[in-house]
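All protein chains of the complex are present and in place, except for one that has been dropped.
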Amino acid sequence: MRFLAIGDVVGRPGRNILKNTLSKIRENYKIDVIIANCENAAGGNGLTKKVADELFATGIDIMTMGNHVWANKEIFSFIENEPRIVRPANYPECTTPGRGYNIFEKNNVRFAVINLCGRVFMENFDCPFRKSDEILAKLDTKIIIVDFHAEATSEKIALGFYLDGRVSCVYGTHTHVQTADEKILPNGTAYITDIGMTGPYDSVLGVDKEIVIQKFVTMLPVKFEIARGKAQFNGIVFEIDEESGKAISIDRINFTLEE
Amino acid sequence: MRFLAIGDVVGRPGRNILKNTLSKIRENYKIDVIIANCENAAGGNGLTKKVADELFATGIDIMTMGNHVWANKEIFSFIENEPRIVRPANYPECTTPGRGYNIFEKNNVRFAVINLCGRVFMENFDCPFRKSDEILAKLDTKIIIVDFHAEATSEKIALGFYLDGRVSCVYGTHTHVQTADEKILPNGTAYITDIGMTGPYDSVLGVDKEIVIQKFVTMLPVKFEIARGKAQFNGIVFEIDEESGKAISIDRINFTLEE
Amino acid sequence: MRFLAIGDVVGRPGRNILKNTLSKIRENYKIDVIIANCENAAGGNGLTKKVADELFATGIDIMTMGNHVWANKEIFSFIENEPRIVRPANYPECTTPGRGYNIFEKNNVRFAVINLCGRVFMENFDCPFRKSDEILAKLDTKIIIVDFHAEATSEKIALGFYLDGRVSCVYGTHTHVQTADEKILPNGTAYITDIGMTGPYDSVLGVDKEIVIQKFVTMLPVKFEIARGKAQFNGIVFEIDEESGKAISIDRINFTLEE
Partner (left out) sequence: MRFLAIGDVVGRPGRNILKNTLSKIRENYKIDVIIANCENAAGGNGLTKKVADELFATGIDIMTMGNHVWANKEIFSFIENEPRIVRPANYPECTTPGRGYNIFEKNNVRFAVINLCGRVFMENFDCPFRKSDEILAKLDTKIIIVDFHAEATSEKIALGFYLDGRVSCVYGTHTHVQTADEKILPNGTAYITDIGMTGPYDSVLGVDKEIVIQKFVTMLPVKFEIARGKAQFNGIVFEIDEESGKAISIDRINFTLEE
């Protein structure tokens, strides 16, 4: 089974490049399932119903999220009733709306998608290592995909090895920069530290570069704005053996499109 | 003029892969100057005289450092008298031994190398943006290379744009994971967020993976040990026009070597 | 000369207790000069012209600020023309409006007030130790008062000792909790780690306690609101010898007032 995972979709430029290229990519790479990290899809912060609908219409099957999941409060009105959205599983049990993982079926193949947040240089989420164990104990699908939304390379690689052989793929999101370390780990799990960002190319993580520079240099308040111009598409294609749940391949996708 | 920059060299596995491959790489890529980040060269932490000599003997011309520069105290005995070592320039002025930048000459071409540390998720270094301005005001070489040793992708990309057109290349180090975003910025500066690590391949940033996992899972004290086995070489080759100081190309190098 | 320094004034409850008690305190303690930290005076975040006027009218002579100085953007319209407001001196030189220190005169005695921010667990301000040296080199007043707005007890105590004998008083602000370690250091500088908060008593740092608890327990977004009910007054009174600039005494003030 072949998956496409798309790096953090940022604002309108990110949505537009998906509209213009996703059906072709799906065809070219013979993709069965498309998963996209959408924590920055609505104006760079969170998700609205309209934006979610717009993105599902481009061909995305499943959305994962991250630390910005609640940045647009509109999400509270629909996340509970939208099984295709998976938010970080290590938010507090009991009080957090939505799902931290879910089981899907496509072409008669069942697979699970788990979303987790890192803790190093981030907020005080529950331990992603122990939370993984907890979730894996409940799952019976051969294929399990993990979007690990985290900052520190050490935590991401460590979780990759921790889950090696127990899940099909662990890919990182959140830094908005694609890494070049895609590989299949010794026990069969596809791994990459970060799949990157789908949004404005000439920008700092999607944001207008002059504004971010001004922030760093002056430490005065600024208003972040999504950058304009050329867009980039960042993601990975990976194939998982349906019998064993092991990874067969993992490849990076990384291209730009003029406006 | 063609440069090779080598990502954080970690311990004996990192040194060995350099011994075994560096002269060939130099030849293949027609390299004029080799710069290596050596903050983790001695057992994963800092640098000793013996290790420095060993590394210079492999063909390295210039060493840059990072937040681990003082991890092995032996460095205090030789950094002051070793012009080929450049440590982060934004340590406190006046009290810090060594040089934050230096001017070199090779094949009758003069060029400067600057080392800077980031602040986001790191220690309280002086502002790398303002420190760059300060140093650039003193430099008269056409070619200027910056090793920006930093954690956060936002800070690294922002500094890249900040220096675009004013220096020849800004490359990142410190995360030990190579990124896939190498490019030439609009005003002619070669840029990449992180050039990666040269050291043990099957590891967490060079460290034995089981030890790091144990640390994350138990929060109990562990003793970090350099991992064994296959090594990886991570770096970039970039060419700079000697007249203009602008970048002509930037390419990633990324390979592994069995023990 | 006798000074009253008032801990972070929070919102209307903080302003009201000042209106109701400040003239009496000034009289009782024979205060010559009143300095108040006002970074949270306007609705808990920053300062407006109206709030500043209201506070100066209660008898405050000088306002110091902190990391929330820019939280209300209205301050950009008047800080430049208001010599009685002193904001952290270790914001970037050149680009920051306002003053990091100033010299005042009362009853024919000249004195300086410096405001500095800490860096540990805070933002990347310039080094407060080196910035102090820089400012002290320019000052010629016998009496020098420092409001060190910082989080970590280690950094606060270390700066106190660093400036011991070179300034008249170093008092901490920012944690909103008064400490019980007021003392005169060996070389004559009055010191206290934090002078506390002037605002709602039954609260978490001035904010409604249920909202803060909800934030900690659920990690979901909340809207902070200033707490209601009884208010507290937190501050210190210290006396400085006008000839030597050395401290004669330092005492805490800490009382509550029903609505």
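Letters are used for the chains, namely A, B and C, taken in the order the chains are written, and counting of residues starts over at 1 for each.
Criterion: contacts are C-beta pairs under 8 Å (C-beta built on N, C-alpha and C of every residue); 3 or more make two chains touch, one makes a residue touch a chain.
These numbers come from a predicted model, not from an experiment.
Considering the complete complex, the chain that is not shown touches A, B, C. The missing chain, though absent from the display, is touched by one residue of A:87, A:119 or A:252; that residue is A:119.
Residue C:204 is the one among C:109, C:184 or C:204 that touches the chain missing from this view.
Touching the chain that is not shown, out of C:29, C:78 or C:162: C:162 (per the contact rule at the top). For chain C, the residues touching the chain absent from view are 121, 127, 129-130, 151-155, 157-159, 161-162, 175-181, 186, 193-194, 196, 202, 204-205, 209, 212-213, 216-217, 252, 254. Although one chain is not shown, part of chain A still touches it, namely residues 92, 119-120, 124, 126-127, 130.
Think of the hidden chain as still there; on chain B it touches residues 70-71, 73, 91-92, 95-96, 123-125, 217-221.
Quick note on the criterion: only the chains that are shown with their structure count from here on.
In terms of which chains touch, the assembly is arranged so that all chains touch all other chains.
Of all residue numbers used where chain B meets chain C, over half belong to both copies. The two sides are thus made of the same residues. If you lay the C-alpha trace of chain A over that of chain B, the rotation comes to 180 degrees, to the nearest 5. Chain centres here are Cα means. That of chain B falls 42 Å from that of chain C. Averaged C-alpha coordinates give centres for chain A and chain B that are 30 Å from one another. Among the residues of chain C, those touching two or more other chains are numbered 92, 124.
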